[in-house]
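Note that this complex is displayed minus one protein chain, with the remaining chains in position.
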Amino acid sequence: MNIEFIDIVQALIDGILYGSTYALIGLGFTLIFGAMEKLNMAYAASSIGGAYVGLGVSVLLSLPLYAIFLIGPIGGGLLSVLVYICCFRYLPSNNHLAALMASIGGLFFIDEIISHETDGSPLDFPELGIFSEAYFEIEFSDMFLGFRGDLIFVMFASFLAMLMLMYLLYRTRLGLATRAVSQQPIAAQLCGISIHQTNSVTFILAGVLGGIAGCLAAASVGVISPLLVLPLTVKGLVVTVIGGLGSIRGAIIAGLLVGGLESVFLLLRGVNERDIYVFLLLFVFLVFRPNGFFGAEIDRD
Amino acid sequence: MSILKVDNLCKNFGGVQAVNGLNFEINEGEIFGLIGPNGSGKSTTINVICGLYQPSEGSIFLNGKKINGFKPNQCVDMGISRTFQNIRLFGDLTVWQNLWVAWKDDRKNQGSWFSNWFGKSESREKLISELLSFSGLETRANDLASNLSFGEQRRLELARAVASKPKLIFLDEPAAGMNKEEVKELRDRIFRLRDLGITIFLVEHVMDLVMNVSNRITVLNFGKAISEGDPESVQNDKAVQEAYFGQ
Amino acid sequence: MNKFIKGLAVSALAFSMSAGVALAEKTVLISGWGAQSGPLKSFGINSETILKAAVDKINADGGVKLKDGSMAKMVYEYYDSRCNAEEGIALARKTATTTNTLIAIGPTCSGVAAASFGVFQKKVDDAGDTGLQMPLFTNTAVRNGLAKISQWTFRNTPNEPDMYDKLFAWIAKTRPELKTVYGGTETDQGHSAGTYRIVIIPAAVRHGFEWSEGPIEGVTGKIGEGADNVQKASSNWLMADTSFSVQARAFKKSKADIFVISSHPFTTCGILKELARQKASPKLIVGLTSSSSAEVMKGCPKQAEGMIIPTSFAPVTPEAKAVADVAAANGASADLHSAAAWENVMIIKDVMETVGVSANGENLQADRRAIRDGLEALKTTAGLIGTVTRNQEEGEALKPYVFVHAKGGNWEVLHDPR
Partner (left out) sequence: MDYYLGVFQTIGVHTLLGLSAYILLLTGQVSMAQIGFFAIGAYSSGVLTVIFSWNIYPALAFGALLASFFAFLVGFPALRVKGLMLVIATIAFSEIVRLITFNFVWMVEKDGIMVGAEGAQGFREIRYFTTNGWDSSQVVLLIWIFVAIVMAMLWWLDRVKAGAVLRAVGNDELAAQSSGINLTTVKVAAMTAGGFIAGLGGGLYAHAVSYVDHITFTILMATFAISYPILGGTKNVFGTLLAVIFIQGILIEAFRFLEDWRLIIFGLLIILVMNFMPDGLVSIFKKSNPGKGN
């Protein structure tokens, strides 16, 4: 295929739109890191798990399709708080390694339960109704630029989620407590803030967000499969680091950036080399700008 | 003869001037005290000289050689060692191993690279057993450092700082949390180190100790030296009293 | 939990055997393994279900006749190899050296097959080669040219070079208006990518179809020639990919008459849906053999409508229909992979009876050798949809096939060249 400039623009658009699912996953990672300075490796698994819960419950009770998008986030929140209880709550708070390992255990556990229950085969996931049908084309000097309706919806959803999170974190008492706990856990406790309660709420929040992300990602693909978990985990981590651990707007911007660049790499270099460049990009960030776009100074003592 | 010379030393964190234009000179063999209220920049001064932070401005000379921006381990190689305000031992290592890690052979009979890292040496055995008796930890040599009592940990940390055979040693509040008896023991140890020819830089809150052991004292407030001199003159300095007790 | 109990029972059985408790019954043991966990789990589950049904059928008919004329029951053990090469090798070693398995069936994934065939003895009677000596008869792993790795390994899998050759010949004849072709594959699946670049595209070129962007360098129509260039010229994806915008655009831009989509069901549906969204409308879509399964019809029946796939199984004969029904009754599905398990078990029974074996693993090594030689001696075998010719130079099968296409949510037989 001879690649013209318009193709690159189109690939960038496709990728940025798809990148909004990365952004949503990145948000969850960064939220939990911001609250606890720990990585929840089971996050993408609980997000996809939430979407499965939504699908399962809706099918079992033969609820209308949109119910999935309500139950999915609830399921995500529940799974996430379960992960918190199993993998973080009772572990020594200064032992980051133990929490990391435990959450990797959680990742396997959730992923394998899904595989077991579904025989590992992909399930049909309802699409986003009219949004999925929608496909916009803009004429551009006798070329066409296409936009997927459902991905535009996902993108707006992720911006909305970002705004809501920022509001929650910076304008409410809950947000104040979260930030207090992350910055000065002992002092926060002395002020009567319960660390575990605050962390639970953070996990629920992240889980709900993850459930939304899982449902939207699955809806934009049209199928859901346990195969989605590992790539989403890795891409989520990449996005979180590039955006800056703990930075909300960073996660959004990095999600879109990674999505867009990935798509361009795919167009220019083929699918076999696509991810190499994504990881090289991550490496460059880690070495030359380890705090990402907007991350706080994490190299503190 | 001066062993350490600090010239117009500045360190700022973001907008905060932690150390602001500090000058002093320490003579070989003396005990130099640095005091000041909380947050006056004492620990930062040590951290900058020992290589934890880069100075924002100014120069540090050790025996006339500029050591600005040296890493902590390079500073140790130059003959500087230190203790920490909140004890930092290697908790998973035994007392003996803690000393072993810091131990360095004399430059003149420095063995090969291999024997330093992997071999045995008599001078090492001798030095470590001396350090154990110096710190009164002979019976605990094979216990994990994390199992020591607070006082023992302080003593071990001091011994570890000595194990690298420094010419100049920085003690960051070595008496914090000690009772009178322990402070007395510490004083004796400091004197013994001085008698071995080691220069001592003492940052301390326990006035009793500083005033008793120091040859000279500098008082720091808001990152600036507000008074210098022998213990007596510093004690009587009005500026110092103001800094500590307010007006 | 059923499997758990069954597993306990199996290991208890193995224990009692090893403890020397004589079993009342005479048995001949066959073993199987395949992916029963992970994303390709359905392969192993379908295979085991049909394997079990075939074994039950044999036992219901009296069992296997032994060398001494008495009858023995056929028993089987099935293991999960997780589509993981290391596991597959461990299982090959385990069954060959710790059980009385006379012959094994498996594995399901081509990657595992390529790996585990390598631990078998390359040439029989080569004393210097310490590889395993137990016959293996594969039903699922279909990537081209695997069985020749060892003389102990055989396959009863579709012969894709032949099937795609005939498919494109048929298309050229019946749809002369189609001229150009474009396609893509999932590059990290050995079978999909291998078949695509080595078999499918050369077959299309051989029958006069032109790559839509002009001839690919080195592709002459001969199998395998220019394979790397084929992959480079195509628009590909990975097994776990979820976004196909860029690839679908390339398909659309190619304006080819025929799209070739060589991948497993999950991504086949992904790319089909994206093509539909971008309103790319080829005149014909050709799919990979493995996609002629129930999953595609579950995942994207609307978008797959009209896709043509050659397959070595379809319920077009009473026997085939019966197997499909048995599978469905047990919650599995019979497709070109799993249905072959039935054929394999039946062939194994015939070979055992022809060469004459002993029960309970007496003369184990001699019996294994006899079965291997017996398998190798077969020129043809009975298949569910017709007679299977065997190419024993390579240990492969030349199976009859039909062309199916997706219609109204089902795979329907489009052309039956038998």
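The letters A, B and C name the chains in turn, as written, and every chain counts its residues from 1.
In the analysis below, a contact is a pair of C-beta atoms (placed from the backbone, for glycine too) under 8 Å apart; a residue touches a chain by one contact, two chains touch by 3 or more.
What you see is a predicted model; the values in this text were computed from it and never measured.
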| item | value |
| --- | --- |
| Chains shown that the absent chain touches, full complex | A, B, C |
| Identified contact with the non-displayed chain, of B:V101, B:L196 or B:A239 | B:V101 |
| Selected from C:D162, C:D188, C:E225 or C:E376 as touching the chain missing from the view | C:D188 |
| Touching the absent chain when the full complex is considered, from A:G15, A:G49, A:G76 or A:G106 | A:G106 |
| Contact partner of the left-out chain, one of C:V119, C:A276 or C:V316 | C:V119 |
| On chain B, residues whose C-beta touches the chain left out of the figure | 50, 52, 71-73, 76-77, 81-82, 84, 88-93, 97-98, 100-104, 116-119, 144-147, 160-161, 163-164 |
| Residues belonging to chain A that touch the chain removed from view | 33, 38-39, 86-87, 90-92, 94-102, 104-113, 115-116, 230, 234, 237-238, 241, 245, 272-273, 275-276, 279-280, 282-283, 286-287, 290, 298-299, 301 |
| Those residues of chain C which, in the complete complex, touch the missing chain | 3-4, 6-8, 10-11, 36-38, 41, 79-80, 82, 84-86, 89-90, 93-98, 111, 114-116, 118-119, 121-122, 128-132, 143, 148-149, 187-190, 193-194, 228 |
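We take it that only the chains that are shown with their structure count from here on.
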| item | value |
| --- | --- |
| Contact graph of the chains (line, ring, star, complete, other) | other |
| Innermost chain, taking as reference the mean of every protein Cα atom displayed | A |
| Farthest-lying chain, centroid of Cα atoms versus that of chain B | C |
| Inter-centroid spacing, chain C versus chain A (mean Cα positions, whole Å) | 37 |
| Centre-to-centre distance between chain C and chain B (centres being mean Cα positions), rounded to whole Å | 73 |
| Chain B, residues touching no fewer than two other chains | none |
| Multi-chain contact sites of chain A, meaning residues that touch two or more partners | none |
| Residues on chain A engaged by chain C in the complex (per definition of touch) | 1-2, 7, 10-11, 14-15, 17-18, 112, 115-116, 119-122, 124, 132, 135, 146, 148, 217, 220-223, 225-228, 230-231, 263, 266-267, 270-272 |
| Contacting residues of chain C [partner chain A, same complex] | 37-42, 45, 187, 213, 232, 235-243, 245-247, 249-250, 253-254, 265-266, 269-270, 273, 277-279, 295, 298-300 |
